[in-house]
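Heads up, one of the protein chains got dropped from this complex, but the rest are sitting where they should.
Now for chain A:
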Amino acid sequence: TSSPGPLLVLKTLIYCRHQVLRIKTKNEEDVKQLQLLESLEHLELDFWINPSAAALPVDVRIPAASVQSVKAFLESQGIEYSILIEDLQDVLDKEKQDMTESAQRQRSSTFDFGAYHTLDDINTELDHLASEYSFVEKIQIGESYEKRPLYVLKFSTGGSSRPAIWLDAGIHSREWVTQASALWIANKIASDYGTDASITSLLDKMDLFLLPVANPDGFVYTHTSNRMWRKTRSKIPGSVCVGVDPNRNWDAGFGGPGASNRPCSDSYHGPSANSEVEVRSVVDFIKNHGNFKAFLTLHSYSQLLMYPYGYKCTRPDDYAELESLGRAAASSIRSLYGTTFQVGSICKTIYQASGGSIDWSYDNGIKYSFAFELRDTGRYGFLLPANQIIPAAKETWLGLKKIMEHVRDKSC
């Protein structure tokens, strides 16, 4: 924090135990008495509202030394008063604090949501959001293979273990628009609580858990070494190749079609389900919580909005509802910039793929399980220009909101 400017220092020294009184004059006589008081310069009275007419209240700041004698005078004249400000210094201190915090917010809300950031910068912004909003908390749900913390933002306005929504991004590290969008979305939700009716009613009933960087080791690797890295960075026994596809590692049809058993493959499923700590940490967290109603995950690219299953091509029991909700969400997305998302099951829309996260969540009782593939459709692919981050985040948020509103209405 910076040191206060000269004016604030002056204020600090001067107003300790000064009181501000509101004086009610009943008649002309009372007004005359106050005007007499006003003329006594040694009292150093500071009239905020001067005595002029009987009907109007008179506000006056009284230095500490004069407080007792002024009050005695008013009481002896039968003039009513009330204490507006008990101690002016307290008020000024609080105001200064508010101003400092606001200035800090101004300085650090220089986080540019329309740019790509390093992991360190993202973590700093998570800290900032948690410190700025009382209902936002940064929690750690585990550690990556290379021992980086897995940070989740918990949005909770109260209750204990309310029905909850899960949202993650960046499980595939090269899909940079997803981590970036998650940050924008976090800020959007936090700053709109209390003013946006939908977000307010959502967070008044449910908790939201947001994991913006689900694969931090991979993410750092995309910055330092290989922009196209997708997997985790775990060492695989018996192989020169590194990493497991974290979205083939979930315990849902694990090892089935659409995942590779070759460690060097970008869709390698890993030695066993949940072998990756990044996956296991989320699984454990969600199971321990026990009250998740929705599981939403962000990927790129292709502009798709998908529900289970990936590991098999049969319809989930809730197919009709999920398809309908998916279409409504895609419609919301399209309403902003005309961006079209195709809706369907993973298996039909993109490919059969086993061991995926939303299949696991769905088969574990979390009905509203959706996977988004964000912009674009291949022109830039993973290398989406930064000037598309905020548009992508905004349109995606509309789709997420549509789903969350439905979950809220059905779960609470």
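Just so it is clear, a residue touches a chain if its C-beta (ideal position, glycine included) is under 8 Å from a C-beta of that chain, and two chains touch if they have at least 3 such contacts; residues count from 1.
Keep in mind that, in the parts below, contacts and distances are computed from a predicted model.
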- Query: Can you pick, from "Large ribosomal subunit protein mL49", "6-phosphofructo-2-kinase/fructose-2,6-biphosphatase 4", "Radial spoke head protein 9 homolog" or "LXN protein", the UniProt name of the chain not shown?
  - Reply: "LXN protein"
- Residue in contact with the excluded chain [from A:S131, A:T157, A:S191 or A:S260]: A:S260
- Note on the structure: Of A:T200, A:Q342 or A:N364, the residue touching the omitted chain is A:Q342
- Message: Applying the definition given at the start, please give the residues of chain A touching the unseen chain.
- Response: 115-116, 176, 222-223, 227-228, 230, 245, 260, 265-267, 302, 340, 342-344, 348-351, 377-386, 388
